[in-house]
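Omission of a single protein chain aside, the complex is shown with its protein chains in their original locations.
And then chain A:
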Amino acid sequence: YYEYMFGHSRRRRWSRRPLSARAEPELSELQVVIEAPDPGCDSYPHLGSSEAYHLTVTEPVAILKAYEVWGALRGLETFSQLVHEDDYGSFLVNESEINDFPRFAHRGILLDTSRHYLPLKSILTNLDAMAFNKFNVLHWHIVDDQSFPYQSISFPELSDKGAYSCNLIYTPADVRLVIEYARLRGIRVIPEFDTPGHTQSWGKGQKDLLTPCYDGGQPTGSFGPVNPILNTTYDFMTKFFKEISSVFPDAYIHLGGDEVDFSCWKSNPEVKEFMKKQGFGSDYAKLESYYIQKILDIVSSYNKGQIIWQEVFDHKAQLKPDTVVQVWMANNYAHELSSVTGAGFPAVLAAPWYLDYISYGQDWKKYYSVEPLNFPGSEEQKKLLIGGEACLWGEFVDATNLTPRLWPRASAVGERLWSSRNVTNLQDAYRRLTNHRCRML
């Protein structure tokens, strides 16, 4: 933070400060006090972490007080933003007293490293940017149809055969680096291993995992979602998620469950047979739920909480009580939030914040104007909306354009999720956001 505040001064080169002006009060120290008996410096941030802080700026010493280290990090970011430079290169800060805490506990960014590989540097730069914007969750959508860059210790073939190329992978060391870099900034890393759909790349390194599609009684050679009727599938998932549970320290794992295309299942005679035996009729949503429930149980047995995309809830799978449902479908998402929270599940809102949907002009305004609690529901229900995520899907994004596309647009989401409900003035936000953008530069 010292470098952020004082390192980038350009004005130093242009002017000399007048000799007389040494009389003003000086701030010589920022004291940081963390009150909890266990400040949390050696642990991982989690959904219940305390991010509140109290900042008092007076001479000669400013005091930043927080219950846990996570609040101190947030306060340090704020403090760094209070420091400004005058025309002579002097650094100034106004006397202030700030009492701050986030409105929502889950404030995330989704990065997609399957549609395009993202080099480590790109991910780390964005973790920095997230910290500048008080985001505290990196939702790492690490694998999908197009590529499988996650190097698994138990199943090395997955990335050997599924990554775009052998050097476009995340080794265990890479993953540890991301997790630690994030932790030091108070950011949770929630990995998403999306199944049973979005898994084409898994099939390259894991034979018989995906459902073979049929046409006219013959296999076509192409594959569909994960095959839900084989025991080997669940043996694989059990072993795979055991590894994931130990590699990723966060209490939650995102299990996906979105956009499952039933046509391949429908074409497969063995699957059809299974449907009959289970009495599912022709309702493949039941088969999807059957699969997902087994995965949820597996992950549960490793003591991990689960986050899933809304379809899993919509198709009426049986979920454990604290399962987090991520609402992403833009059509009538307020209604969905009511349903999810009405059923007693925590929800995370992504629907209005798909930042990969670029358009001409100042679209940050529409992200800023979203009010997450604008849905019909009781006080209890509203409490179940634990936060939201700005998503940057990777179909058209890689390291060449990620940073300018994400920032500062995601900052609008960051403020909406941290600040109070009544902080809505667009002109004021514009002024502060343009300033913040220059600061991020």
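The criterion applied here is as follows: a residue touches a chain if its C-beta (ideal position, glycine included) is under 8 Å from a C-beta of that chain, and two chains touch if they have at least 3 such contacts; residues count from 1.
In this text, contacts and distances are computed from a predicted model.
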> What is the missing chain called in its UniProt entry, if the choices are "Beta-hexosaminidase subunit alpha", "TAF1C polymerase", "DOG1 domain-containing protein" or "Guanine nucleotide-binding protein subunit gamma"?
Replying inline: "Beta-hexosaminidase subunit alpha"
> Where the complex has a chain not shown, which of A:K65, A:H116 or A:R188 is the residue touching it?
Replying inline: A:H116
> Of A:S50, A:S80 or A:S147, which sits in contact with the chain we cannot see?
Replying inline: A:S147
> So which bits of chain A touch the chain we can't see?
Replying inline: 14, 115-117, 119, 121-122, 125, 146-147, 164-165, 168, 356-362, 394-401, 403-405, 441
